[in-house]
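Heads up, one of the protein chains got dropped from this complex, but the rest are sitting where they should.
Letters are used for the chains, namely A, B and C, taken in the order the chains are written, and counting of residues starts over at 1 for each.
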């Protein structure tokens, strides 16, 4: 797997492509933004004039795009017509499950023996730059070893979730649960404070009890409590509220389409939408505590 | 601390009092129910004819009662008038924070040098019988060592949460968070299933990711997934929905009284109330998955 | 407007087409179901072998289909290629706003001078059969008079909501509000009952106070209270929970796409989804009281 086509060089994709270069691979890169393309070129990528141009001769095509419609469009018009037969197509975008499955079936229908995977990431720009992302992969089990190899320079861990679409499903189910747990954790700290129970003491107790969850023990939303987190730096950096909102909306859409009942997930979407409406969409998602207890975010 | 008065010998209190006996202490016991009193007597307690009688000559008085009004009533009419000056009064009931603080101030106002603690438990009847409960304690720091000694025969761990009322505050904040996390976990599994992602695979991924929480990793609501839990035995035993509902209502009441904002906590209360209304209040609280995905509870 | 093409002859469409016949118009009808087509033929429609066949020579084409994808497909493959230039195209389906606007722009792009309207209905099968539906119309103001003429035999009232898509927008905003109000009304009656306030007395007071709403005064969810409603006939007939759920999901989808914040609307969707999951999706939507106060629905 020497030659990689990389389409989509934004905040995440740029760092990911650079890590492919560092691993000694040839990276044929494309983005609609000239600036993103120039930056990738500086990092050692070969700048291509179009997605169709980029995929020529590549062993694997990696895409990192904003939404399902972009993925489907570039698959239909550029990748499927121009990529060589048998190419491995790995979409790392976070998109809806239906579009992920449609991309896979379009690829199959092309009759060129393409192998496909949906492989959304967990981790932010720091992990993208550092090559320490986690990938949740939906693909045919026989293709998983090759997907792992393709993702290796960008990855801390790569997990096979199931068949086509299962990577996206795993990501949105996990992130819906994360959104719910984070709000629950913020509510518990806000209530503790009003009841005169200190945050430090509540953390000490609950992190060892049945309320324990990742949002509390690895990403505590209260300044000065638990390991370092965005709450310690005024909610800058981290995982933006608007990104969490995007994931919660993908989860809600998937729930409504599949007939799943997700009252708390829907409630989390509404609360993050309110936070974003108040102008805090760019802050870390743990700043939801601001809706509950005004004055935390300075 | 050789002589303990124990008032309230129900499902929890009975086992707790028995463990005091096993530790070699004299236990002066009382309960309004003759049957509970007889059972305590069989376990080696000295059955007393009233709460006022039970507290005579005791070094410490332990209460385990249903609600704040019962605690306040027995403090006012029996314990405070009849207990010896300087007695340690430990209330292990789960009650509202305001009543816990009122009990403490009534004791102080009695002018007999009483020392008080609120010490609600975490753990069910099995832990009560086995002497492995966790206690969250609100008391004056100088009294904590004595409280620990008093609770020792019944306890796996005893944590000092803060001053008077802090034990109750810690418990309801923790259990509110537990209720929210459990529902979120059930929703995530229900959505995963509808999206064709297996529960085993989702558990494997999310338990190592940002969705991790105690409800998933120590008490998984899906049969056959994770360590043994009530889901593996048709949601029998465990922590009943009606008990979770009681705690969520204490949390909601505390939030409204103190001006805390707890949208998810309130939502959890409503969902557990619906589950109880459907006749499932006696099942383990992880059976909330039944509201979301009918047919899970057989 | 003598010749009407009618595509989609289901529970609603069948009765609507029959009313066009009764008004003396020629109705060229098509449905994928032979049975529906035969029934329309019995009612005096001219059964056509395809949608493309039906639209030939029609002055107006009326569609009544389940979802946006069906409307877009029949527009693209049958109506736009085969209908005469200048034909009036009225879609009476309840579909998402985006699809409604896309249908209009496809029609415009066809370059044949088509005039289009989205005109979803309010009212059930009884109103469809009786010709007493309410239509909310999105169309160019200059076309509204013709749309009104086309709909006249099926209509009690026809309102112009705005440009293309505004009919669908009006319907989902109204029905989202209806879903919320209905649940709120059920909660108020359930609480009144538990507090010992009779339903009759609460109706008398609140219907004249600030709690008044259509769900209470025209469609009361309590048996024997207010004017006759589905609650008086065991929640049979009326507007099914699954239809309300469809509308609430269209509203939620529109909210997420447009960035609107609708916490109560989302909550209503979750509650109706739970009710449907419990097997009551076919009952009238006022049976949501069953989730709140078990035993109301027999």
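The rule is simple: contacts are C-beta pairs under 8 Å (C-beta built on N, C-alpha and C of every residue); 3 or more make two chains touch, one makes a residue touch a chain.
Given the structure is predicted, the values throughout are model-derived calculations rather than measurements.
Interface note: of B:62, B:121 or B:273, the residue touching the hidden chain in the full complex is B:273. Contact with the undisplayed chain is limited, among C:30, C:75, C:202 or C:235, to C:202.
When the omitted chain is restored, the residue from C:29, C:43, C:127 or C:251 that touches it is C:251.
Only one residue from C:176, C:240 or C:273 touches the chain missing from this view: C:176. The omitted chain makes contact with subunit C at the following residues, 97, 122, 134, 136, 159, 161-163, 165-166, 169-170, 172-178, 180-181, 183-185, 187-198, 201-202, 204-206, 208-216, 218-219, 251, 254-255, 258-265, 267-268, 271, 291-293. Although one chain is not displayed, subunit B still touches it through residues 249, 252-253, 256, 259, 261-263, 266-267, 269-271, 273-274, 277.
For subunit A, the residues in touch with the chain missing from this view are 274, 277-279, 291-294.
Heads up, the rule we're going with is that only the chains that are shown with their structure count from here on.
With centres defined by CA atoms alone, the chain at the far end from subunit B is C.
The geometric centre of subunit A is 38 Å away from that of subunit C, both derived from CA atoms. Here the CA centre of subunit A is 39 Å from the CA centre of subunit B. Centre-to-centre separation of subunit B and subunit C, using mean CA positions: 51 Å.
Annotation for subunit C: residues touching 2 or more other chains are 274, 277.
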